[in-house]
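Shown next, in structure tokens, is the structure this report addresses.
Only a single protein chain was left out; the remaining protein chains are all shown in position.
Let's look at subunit A:
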Amino acid sequence: MLLFMLKRLGQTLLTLLVLTFIIFTLARMTGDPTPLVMPSEATDEDRQFFREQYGLDRNLAAQYVIFLNNAAHGDFGVSFRFRTPAFDIVREAVGPTLSLAGSAMLLAILIGVPLGCAAAVRRGGRLDQFTSLFASLGQATPTFWVGLMLIVLLAIDFPIFPSSGYGTLAHYALPTLTLGFYASSSIARLTRANMVETLKSDFVYMERVLGLSGWSIVLKHALRNASLPIVTYLGLQFGLLLGGAVVTERVFAWPGIGQTIVDAILYRDYPVAQAAILTTAILFLTVNLAVDLIVMALDPRMRDA
């Protein structure tokens, strides 16, 4: 168990190292940021000065070593664009991203798990049919379209929630619904599939003929067994939301990390792009680690493996 954790930690660190290299190289492949950053009337000397100041004149290997060394100390350099520390920019975006991903996941769990369970218990019933429809719609509808429709409906036609921006609790409503719709549909489908399988298993049949209560069989035994793959999937979803909610962030002008990355790449703002991607990666790996721990807490077979 301890050995497993150490191994897992080692893996995580190695993954991060490889990732820094990829990020670093990719960022440089997008081209020289100097023309984008410097005003057009800047002289060649000015440009050269900028390159030297940011170490862009050194060879790539040297740049990488400097980058690693600084990153290890939490220093990702200064944003080319805003001239403030890159990490400060990223740090401001992490909060909105985490809280939006969290609220969307929460919504998805609250809707998806009970719906999937109920559908599995009453297979072929009304609720099951509704769940199938809901799952198909949720997965087939593009996020930006859902977002726009929600804005039209709940911000313009019935102005209940603000259409965009960040700040108050009300601002969470529409982006949470948008992301939560997709996530809850896939969680409902997964919960249903896993519950259907688990309800067919020998131990559930045994518990039935032992006369245990239906509630205990479904909610204590079956759901817990079915939840193992669901927890893994939730971790993955959460990880994706951390970095991949770009479209939703765009639609709702949400100051999250997805937007920060896209903007940083567009402006060839290497320091910010590197800091943001690396931060996302660390968050992603942390979530993965947490998922492993949760699964281990749930499944004694994993603890002995």
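Following the convention adopted for this analysis, contacts are C-beta pairs under 8 Å (C-beta built on N, C-alpha and C of every residue); 3 or more make two chains touch, one makes a residue touch a chain; residues count from 1.
One rule holds in what follows: contacts and distances are computed from a predicted model.
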Notebook entry, point to check: What is the protein name, per UniProt, of the chain that does not appear here: "Sulfate adenylyltransferase subunit 2", "Acetolactate synthase", "Ring-1,2-phenylacetyl-CoA epoxidase subunit PaaB" or "ABC transporter ATP-binding protein"?
Noted result: "ABC transporter ATP-binding protein"
Item checked: Absent-chain contact - pick from A:207, A:249 or A:269 -> A:207
Next item on the list: Just name the one of A:131, A:225 or A:274 that touches the chain not displayed here.
Entry: A:225
Next item on the list: May I ask you to list the residues on subunit A that touch the chain which is not drawn?
Entry: 201-203, 205-213, 216, 221, 224-225, 298-301, 304
